[in-house]
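Missing here: one protein chain of the complex. Every other protein chain is in place.
Up next is chain A:
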Amino acid sequence: AAEEGGPCQSKMAGADGDDSLYPIAVLIDELRNEDVQLRLNSIKKLSTIALALGVERTRTELLPFLTDTIYDEDEVLLALAEQLGNFTMLVGGPEYVHCLLPPLESLATVEETVVRDKAVESLRKISQEHSPVDLEVHFEPLVKRLASGDWFTSRTSACGLFSVCYPRVSSTVKAEIRQHFRTLCSDDTPMVRRAAASKLGEFAKVLELDYVKSDIISLFTALASDEQDSVRLLAVEACVSIATLLPQEDLETLVMPTLRQAAEDKSWRVRYMVADKFSELQKAVGPEITKNDLVPAFQNLLKDCEAEVRAAAANKVKEFCENLPEDNREQIIMTHILPCVKELVSDTNQHVKSALASVIMGLSTILGKDNTIEHLLPLFLAQLKDECPEVRLNIISNLDCVNEVIGIRQLSQSLLPAIVELAEDAKWRVRLAIIEYMPLLAGQLGVEFFDEKLNTLCMAWLIDHVYAIREAATCNLMKLVEKFGAEWAQNTIVPKVLGMANDPNYLHRMTTLFCINVIVHCCGYPYREITTKQMLPVVLKMSNDQVANVRFNVAKSLQKIGPVLDSNALQTEVKPVLEKLASDTDMDVKYFAQEAISGECLSSSTIVDKLNT
């Protein structure tokens, strides 16, 4: 606060004189501003300032200044870390990119994870712009400094930088990098070990195969049996990359013992991770090991004592089956997987059941028509009757898979009660979810079935007591009209919608207007007969409604209908009504009526002329 008078003066002086002088003054002034928001703004415009300064002054003045003043709020630091990643051209191109390293190095040691991660991201980005020589002279020493920092933050940051410089340095430096990585893998703080474990796969990818076998495998084995489960579970992720890199014949000895151990880890978090990565693991280890090892492991995960693990495994059922070797896929599924799946259908935990329900339909394409009818259909039907709505919803949302194999009719007997029950569920979010599947169901069940069984439901939603449902129901109508056509709309929807215009509840009367808005939108020009002859009169009549909300929605609707009306109707019918509404006693009605009048003007020039006169 003490220097308040000063910088202001200097800014002015700079502005009067040399144009290029004042940006740095502004920046410094703004960076010292008490208001974080202003500091943040100036950091976000750092590139503007650098551009104004030119490359040389950016290097010699701006960057040193930034490096010295990195003691700000994390929000500001985050913005700075991000900016510097895109600064290469602003300091003079790749030749000078190493100038950006000092401020980024400080940022990479900050406590706040998001700042540090962003700094590492920027460092990774600019590492690519370093020449091999600069990488060894400037970048690699920085990585080393971070890797041997006192506080854990710099060491965690270092973990993310090894893999970007490794491929482009000499073999002696490579050996050093490998040594540093090894050290960090056995760091005594779990934070650093976690960081190292999470980069293990990435680092393995850039290493020569011999070193993968000698170095990475021992690190992988050690991390996978770390005392902390948070470290062990990250090793599972690395397992995918490592297994992909190794030749098939080495997998059994180098990777499988660890993977088997992880699948039976005493911590459910580790087992969860195995279940979660199962498809990737399956692809990485190949069909033979899958058959011998992963199938029983998968069975165990599907039967795990923790629901979290079972749910994660259940999610993978379809993918796992799909990726089984084709020669005995069906046999494996039928004898090993399906019995577990059958048990999961009646699991005690609803998340498990709903995870299963979201993929189980996919099995029908794999198993074919006969197996589906004999083995899967009973499961689908059971899940359609499940007490948990999410399970039923998940089945319904995937009906298309079954439709392709056995046709939806097989299910319609059970489907209908399930849909009706969901449609009437006490939780509005459940009702909302089933509405969203209506267009899909309508498409697959056909117009006849729909008219007969589902149409009433769709109309009933329009008068639901929750607005979100009414809104979704309106939107649903639009999609149905798109599917079944305007004629269908005219016969089945429009009369019912217009009937609601006389409802004693103003909310229902408004729903009429909302429906008209969307029907007009999708019937469009070719069917403007419906609009002019049937809907417009109703809308106009509603302009006399005693509830202001209805009246201003009339104004809004008229604005939407306008474009499909002929100029005669606009002039003789719409205009007087809007003018009347524009002098309403309610200020909102007035506002929307005026909006509509000027909106009409914009939509067509002929109408502009007419309405303006």
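Here are some notes:
Quick note on the criterion: a contact is a pair of C-beta atoms (placed from the backbone, for glycine too) under 8 Å apart; a residue touches a chain by one contact, two chains touch by 3 or more; residues count from 1.
Rule of thumb we're sticking to: contacts and distances are computed from a predicted model.
Within the choices "Cell cycle control protein", "Protein SENSITIVE TO PROTON RHIZOTOXICITY", "Calcium and integrin binding family member 3" or "Serine/threonine protein phosphatase 2A regulatory subunit", the name that UniProt assigns to the complex's undisplayed chain is "Serine/threonine protein phosphatase 2A regulatory subunit". Within the full complex, the residue among A:N549, A:Q571 or A:Q594 touching the omitted chain is A:N549.
Contact between chain A and the unshown chain involves residues 1, 8, 11-12, 15, 19, 22-23, 26, 30, 34, 45, 48-49, 51-52, 73, 89-90, 111-113, 151-152, 189-191, 194, 227, 229-230, 266-268, 305-308, 424-429, 460-461, 463-468, 470-471, 503-508, 546-549, 586, 588.
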